[in-house]
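Starting off with a structure, shown below.
Removed from the display is one protein chain of the complex; every other protein chain stays in position.
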Amino acid sequence: MAKTKVTPGMFSQVEVAPSWKTPIVYAFFSLLVTFVFGVTGPSGDVSFELASKTDFVQLPNFVISASALNVGLGIVMMLIAAVSAALTFMKKKTPQWLSLVLGLLGATGLLGWLASGNTVPVAFIFGSAVVLAVPIILGALGGLMSERVGVVNIGIEGQLLTGAFMAAVVGTITHNLWIGLIAAMVAAAILSMALASLAITYLVDQIIIGVLINVLVIGVTNFLYSQWLADAGEEVNFPGTFDIVAIPVLSQIPIIGPAMFTTRITVYLTYILVPLVWFVLFRTKLGLRARAVGEHPTAADTVGINVGRTRFWWVTIGGAIAGLGGAALTIGNVGAFGREMSGGLGFIALAVVILGRWQPFYVSAAALLFGFAIILRVWANSVNPGIPTDFITMVPYLVTLVAVAGFAGKVRPPAASGQPYIKG
Amino acid sequence: MSKTNQIIKDIMSASPMRVFLSVVLGFVIGSIFMAVFNEDVVASYEYFFSAPGYTFQIAFQTIWDGYAALFKGAIFNFEATDSVDMFRPITETLRLSAPLIMAGLGVALGFRVGLFNVGGTGQLVMGLLGATWVSTRMELPYGLHMVVALIVAVVLSGLTGGLVGFLKAKTGAHEVIVTIMMNYIAVDLFTYFLRTPSLLLETDGPGNPKSDAPALTAQFPRLLGEEFKINIGILLAIAAAVVYWWLMERSTIGYRFRMVGFNANAAKASGINVNRTYVWAMAASAAFIGLAAANQGLGETSGLTSSIHANIGFDAITVALLGGSKARGVVIAGLVFGAFKAGSATMQITGVSPEVLGIIEALIVLFIAAPPLIRAIFRLPSPKEQ
Partner (left out) sequence: MKLELRGITKRFGSLVANDKISLVVQSGEIRSLLGENGAGKSTLMNVLYGLYTADEGEILLDDQVQKFTGPGDAMAAGIGMVHQHFMLIPVFTVAENVVLGNEPVNGIGALNLDEARVRVREISDRFGFNVDPDALVQDLPVGVQQRVEIIKALTRNAKVLVLDEPTAVLTPQETDELMAIMRQLAQSGTSIIFITHKLREVQEVADKITVIRQGAVVGEAKPSDSAEKLASLMVGREVDLKVDKKKQSLGQAVITVENLSVLDDRQQRAVDNISFEVRAGEVLAIAGVQGNGQTELAEALLGLRSAIKGSGSVTLAGSDLGGKSVRKRLEAGIAYVPEDRKKDGLVSQFSIAENFMLNGSFTAPYAKGINIDFIKRDELADDLIKRFDVRTQSKNTLAGKLSGGNQQKVVVARELSRECKLLIAAQPTRGVDVGSIEFIHEQIVAERDAGRAVILISTELDEVLALADRIAVMYRGKIVGIVDAGTSREKLGKMMAGIAA
């Protein structure tokens, strides 16, 4: 019997190095920080408040000239760009976590630039970014679970809105936020079941159903809001929020403690769900089967995996998670339902799924970027920076555009994403 | 199977019947929402067991009042005393349909090329930005002023769309993400322009982000005198639909657009530059939306705020879906949704939240888009079964 030597790749020489896009995008951002924020930026002192007066560990404020800070950060970023260039030159891929580090440095620079002459409450901004990112993370997690099994979910917006509405109304009526939370998850899951069965059983175009779910939920919640909630707000739309719970020990870590471990249950649930979804997806039998269904449904069918059922349940559970994200908007943050309060977060979640390459941790990081952007807009208005706030608001969207066009461009979705599975 | 049975089956599975049933079902479910959540009906629940007839009577009355109000607001006001008030509703329907038809054609064009243009809002806003600048900051003779503003709107929207196509073609960035991001960027940019005195801020106002009214020389001429707000927008919309029909069904350009939409690989092997087609198709899609921008910007007689885009970019998606991405379908769908917009104010007065129309809209499109669903509900036979 002849032995076939198994080599990776039929023709093992790899011809083309990874694309130069990544180092170029890195260099672009480093130069932006160094020159626009740094050299030509304001030189006033910026003071980073590392601990508030009530914190367990007291740290002095970190004060530095805004332009010096940005030049410094810019140089570090340039070094990272150089590392990436060197890796590309050696035909190696730049690891994705470098993008995260670069993003973090860039965000710090932006804060310093905006807050020249002011104080930056680091823990407050970080903590708020996390809270605001939670609905996006959970919505994106739901979308990711759905796309991993091959069902495109444009209806995240509708699921978030459903969750937000149910959590507020049921939470108020029953005087129990936990029941509200469960109602939000169940309602969004039922909505997902509708999406799943229309897509799987009735083979309706998945994008169309998603769009319609959004329109329908916006219609229904708007109608109920004006016909019912607006008049009877006290009785049906006054749920309050979950209490803020400090986790022992962890909450005493400087910066991270007050930002991440002194917060609400909805955020803690997110901390659990992100690694959990990752684990199930990549380390268990259920996840292996789910990914098989999303990549090659016929192959999955031939080994006895029920494609329809797998898709149905993943989409449904994803919907429940998105519903939890909706609940985080009302009973996890604001405390009441407002008209169309998801305000496009579902669409951002959609972008985040792609930006995060269908990987739970990267998706969460991308969602954090948007959480950061939202709080930045709120906070920037109060420090009255030198440039119009409209441009600050634009930053995350511009960054996403550059990122999508720059390095996440030709990402590969699950192969069967969007395609119905039709058996003979 | 008997012959009569077969004939009935054929009729029932035919498409006009399905559309009709979808519309009926949409309105029926809408009625349920109207009745169940109406204050008077809710108040009558406590007598439900002693006098159930009373509850049903009130519920029926509510539904009747609601739809009567819709009819009065959107088609013909039979209670009005003079002819202007009588016929105003239908003219309002036509006026409000115009931008929906224009933008709907744009989204429909994208669908036919396999592109999902969620960026209607951003493209519309960029067009508005241009149209408003021309109409408030330039001085040109009557007529020419309007034409220039219109062209600037179409070109700016088209360029915005073309940029999306360019990014998709050059970098492989997904058009859905790019358009969503550009929606936000465009709205922020427009707000900035409206906020800034040297750009678009009104000359003597309190400083809220709002523009001047478009110059009289640039406004869309009215069609039926000053008593009716209807202007030439609806004529432009019909013209746009004819152009769309010619482009997609008769021209070789549309043929290639459709080819790329159905099978981009075969198009490549047939010598078509698929990437370039994406750029042009996105630009053409956005150009139709730019027409809607001109309609919004030049059809007004007062200053504009950033809410002037009126969510048309998203409504256009529903219009395109309901219209099956065909010229005639989009026109009809635009008229239906325009009627809903026109009728909502009158509904509000009768105590029925016009938001119910949003539910009805979504349901109708859902039922039309999901033939198996409507068949399942009405137990219609599948066309494939013999």
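Note that the chains are named A and B in the order they appear, and that numbering of residues resets to 1 at the start of each chain.
Here is the rule we go by: contacts are C-beta pairs under 8 Å (C-beta built on N, C-alpha and C of every residue); 3 or more make two chains touch, one makes a residue touch a chain.
This is a predicted model, so every value here is computed, not measured.
Asker: In the full complex, which bits of chain A touch the chain not displayed? Write them out.
Answerer: The list for chain A reads 1-16, 279, 283-285, 288-289, 291-292, 295-296, 298-306, 415, 423-424.
Asker: Footprint of the hidden chain on chain B, which residues?
Answerer: These residues touch the chain not displayed: 250-253, 255-256, 258-259, 262-263, 265-273, 384, 386.
The criterion applied here is as follows: only the chains that are shown with their structure count from here on.
Asker: Tell me, which parts of chain B touch chain A in their complex?
Answerer: Going by the criterion above, the answer is residues 33, 37-39, 116, 118, 167, 170-174, 176-178, 180-182, 184-185, 188-189, 191-192, 195-196, 314, 317-318, 321, 352-353, 355-363, 365-366, 369-370, 372-373, 376.
Asker: Spell out the part of chain A that touches chain B in their complex, as residue ranges.
Answerer: Interface residues on the chain A side: 21, 198, 201-205, 207-209, 211-212, 215-216, 218-220, 222-228, 231, 344, 347-348, 350-351, 354-355, 388, 390-391, 393-394, 397-398, 400-401, 404-406, 408-410.
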